[in-house]
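I'd like to ask some things about the structure below.
Note that one protein chain of the assembly has been removed; the remaining protein chains are unaltered in position.
Let's turn to subunit A:
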Amino acid sequence: MATTQVPCPLPGTFYRRPSPDQPAFKNEGDPVAVGDTIGLIEVMKTFNEVKAEIAGTLKAFLVEDEEAVMAGQPLYEIDA
């Protein structure tokens, strides 16, 4: 199994859940299919879904929930 680091597509604030009182889109260890929503990036008050482009198992998040991220910064690791 190869581990891939997936970069953040946009700069902004990363959210792991659709709203504060809902469960996370994905947890570490979850299976991931292409097109699955990994999280949200808030850019200038608009929310953009981060979709998986590689299928596999989500190994680790490299950015905390509600943390600021830059475009290109590694966001999560996936075992494919």
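One rule holds in what follows: a residue touches a chain if its C-beta (ideal position, glycine included) is under 8 Å from a C-beta of that chain, and two chains touch if they have at least 3 such contacts; residues count from 1.
As a working rule, contacts and distances are computed from a predicted model.
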**Request:** One chain of this complex is missing from the view, so tell me which of "Sarcosine oxidase subunit gamma", "Spore germination protein", "biotin carboxylase" or "Carbohydrate ABC transporter substrate-binding protein, CUT1 family" is its UniProt name.
**Result:** "biotin carboxylase"
**Asked** Of the residues listed, A:Gly12, A:Gly39 or A:Gly56, which one is in contact with the missing chain?
**Response** A:Gly12
**Full-complex contact with the absent chain, from A:Val34, A:Ile54 or A:Ala68** = A:Ala68
**Asked** For subunit A, which residues lie in contact with the unshown chain of the complex?
**Response** 10-13, 19, 21, 42-46, 66-68
